[in-house]
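One structure is given below, encoded as structure tokens.
Every protein chain except one is present and positioned as in the full complex.
Right, subunit A next:
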Amino acid sequence: MPYLLAAHVLLALVAPLLVRRLGRDAFLVLAVGPAAAFVWALAQLARVRDDGAVAESYEWMPTVGLSLSFRLDTLSLLLTALVTGVGALVLVYCARYFSSGSAGLGRFAGVLLAFAGAMLGLVLADDMVLLYVFWELTSVFSYLLIGHSAQLKAGRRAAMQALVVTTAGGLAMLVGIVMLGERAGTYRLSEVVAEPVGGTYGATAVMLVLAGALTKSALFPFHFWLPAAMAAPTPVSAYLHAAAMVKAGVYLVARFAPGYADSSLWRPVLIPLGLATMLLGAWRALRQHDLKLLLAFGTVSQLGFLTLLVGTGTADAALAGVTMLLAHALFKATLFLVVGIVDRATGTRDLRELSGLGRRLPAVAVMAVLAAASMAGVPPLLGFVGKETAYAAFLDAPRIAGWASGLTLAGLVVGSVLTFAYSARFVWGAFADKPGLEPVTPRPVGPLFAAAPGLLAAAGLVAGPMSGLLGEGLAHYAETVGDGHPHSIGLWHGVNTALGLSALTLAAGFALFAARDRVAAVQAKAPGVGNADGAYRAVMRGVDRVALTVTAATQRGSLPAYLGTILAVLVAVPGVAMIRGGQWPDTLRAWDTPLQAVVAGVALIAAVTAVRTHQRLTAVLLVGATGYGVGMLFALHGAPDLALTQFLVESLTLVVFVLVLRKLPKRIVERHSPVTRAVRATIAIAGGLLLGALSLLALDARVAPPVSDAFPKEAYEFGEGKNVVNVTLVDVRAWDTFGEISVLTAAATGVASLVFLRKRTGAVPRAHAIAPPPPGPTPGPTPAPQSVWLPAGALMAPQRRSLVLEVVARLIFHTILVLSVYLLFAGHNVPGGGFSAGLVAGLALVVRYVAGGRYELGSAAPIDPGLLLGLGVLVSGATGVIGLLVGGEVLQTVAFEQTLPVLGHVKLVTSLFFDIGVYLVVVGLVLDILRSLGAELERLDEDEDMDVDAPLAGVAR
């Protein structure tokens, strides 16, 4: 079973490529996936009948008891056949519904396949958590599919609504699953159902699970998302909203019914909700003019009906439920596909504009009539069989109070009458000749386009007379529910009450249809039934308002306020605890060497001066001086790695600061009252003192032998490196490093997106794409060099060029790069590593940018920084897999050693590649910063200067 899922994933991934190659015919290829699953499911028929179920299980996360468990029993088989069969047909249909040039078709095909895979996984999963994963996947894919036409506001809104409603239910369901799983001691679905969790606890848990089912199956009061979701392309509606996704809720109810139908809340919740949804949906379907909306409300109604049947928890109702489930998928998918054909052939779905289509598209009309008749419960179609079985089930319902079953039966009959009426309205609306209306002239409909609905309609027709055989199979499921003795189903059970009710339904339904004008008048007078959409909007508005209020109150956008709050809390909570309970060291050593005192003194002076200066640039440089001072302290303390990194980071930070400072006023204007300043000073000094005291305490608080004793030996044995810092980064805590470079990538992307208002991707423009500057005399001393030192130097404004910078940049660039490569390779054993190496390479780029301007940057690194960032994360991530391949863990270091002629002993450590990934990310980050804070700000400035300095701006652009 995992192979089938994997095939779907694979097809989903190649779908965009296929669509690019084959156009819309790619859907025919893609249909192979679901079709194969369909054939596989049918092939399991005999085994499922004999053994009850086919099960497979693979370990997933054994430590938390999760497994990839799959189980195919009667119910799963039915759903699998539906999901894959209808899925394959819908894909075939897509090959003619769309045109090859439709926007986003490749993505659409991929998502549709992925959805089919998720749906298949959902009905096969036997592990509740696995089921939940597939459940949420269907929600996400459905979001993408409904919102396929992203330019339509209605589509986006509907997609969001469906997602919010179904995931809200899904969250409740997760809680229920955890409750059930923890109490039952297993997350196996089959076991949890076989040995149900009882009591109020169990009832509550299963209600939470049902919340997921009710939202997914669009039951009242969550029904409103389904009609809105009709903004999706019609094949999506046919698949998701008729056969697959909305059935997931019904499936879940059917799945839990054998174990939990007798729990205290089950029937009181499901039966009234099901009934209410059936009546409400049918009532509203009667008044729709859009054929697709009519079907959508009809679907809501039918879903209520189905939930009611499978939720009743008697063998007969369950049998009726699964029969109807099959029937509904067949006829509703047919009808949706027919609407799609009508829409494509005539350009409208409004039944007030359609006339005479039945005579022009007779084949399509026949399919629609067959399907609608099945929906209405007309013999000999499968829908009739299901409906009559349902009547029979409530005529003799052993576990339900007599009045309740009578009331339900009455509701069912009324609902079915309405169903007949809207079915008739559908056929009449789409195909009938209407007096006073010009007959439409449809475009021709090809055989492949009509194949899918044709097959589905024919299946509904054949299944009716064959229902006896079908019933025998489905009875395997029904036997697990209630008393376990379902009556047989079939077309003819002799003259009995159920038959009478069927006849009554048909007659009353026809009467209702015939009196449609009067019905419409009544409906127009009584609007506003079940306007849950309004309630949803009110709730969402409320959430938005609360979010805004809370954000406005807490996120004021003032950096000093944030810092002040953080520091104040730090001082107040850990600070107080430290003063009260800290174990102060007895003796203090002032320094190891007097040099430390000198460096610390310089750093202190720089810090104090930085606070007092009024020049921004001076302040930045002074802050940098404190940083270098700290770096010196590291070096003096014997931590060359830290010192190196600190120096490099400090230098780069300075560069970034200066780049940003160009946009800020030169002077720091003091506008704060003395009180504010005093408060800030207090907080700052207290924070500094606290951190100093904390480090003092922490260093003295050691009770165990330090990890550094054994570290060098372990680092070499497990991490294959002598530099413990680097081994720590790339091996011991490689996961953290991987997380960090991911964060770095996100941060770089974030910065760039804030600065780049035009577009995010693409390399920096290069020199050769630009015309050279106009020659001409420039006043005053010209520092411009005589010969070419840098590729884009000549593009700078002459007064902004610096000979020394250009020459020096030219001379040292490659040397810095060699240094950076050395640091990268040597870092595993001596100070260095991917991070510092990347910073060095980044500084080389800084030198080029500072010397030659933004076009020079483009020449220095003619590559999209996003590409570097992504490549880096990819390389690091891929390295993790090597450890797995040789039988270790993810990101475990593996060494390959070999003695080669001439070269001697060569040792290749996989963590080097991890480090290369880090290197690429850091270089990408620096490039991104230079590109956005440097080049792009420069460009924006030049745009602003256009009016003032037209020739220069013209050149630079």
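Assorted remarks:
Criterion: a contact is a pair of C-beta atoms (placed from the backbone, for glycine too) under 8 Å apart; a residue touches a chain by one contact, two chains touch by 3 or more; residues count from 1.
Everything that follows uses one rule, which is that contacts and distances are computed from a predicted model.
For the chain of the complex excluded from view, the name given in UniProt is "Na+/H+ antiporter subunit E" [choices: "Carbon-monoxide dehydrogenase large subunit", "Phosphate transport system permease protein", "NADH-quinone oxidoreductase subunit J" or "Na+/H+ antiporter subunit E"]. Considering the whole complex, the residue from A:791, A:842 or A:883 that touches the absent chain is A:791.
In the complete assembly, the contact with the undisplayed chain comes from A:804, out of A:32, A:61 or A:804. Touch with the hidden chain on the side of subunit A covers residues 767-768, 781-791, 802-804, 807-808, 810, 813-815, 817-819, 821-822, 826, 859-861, 902-904, 906.
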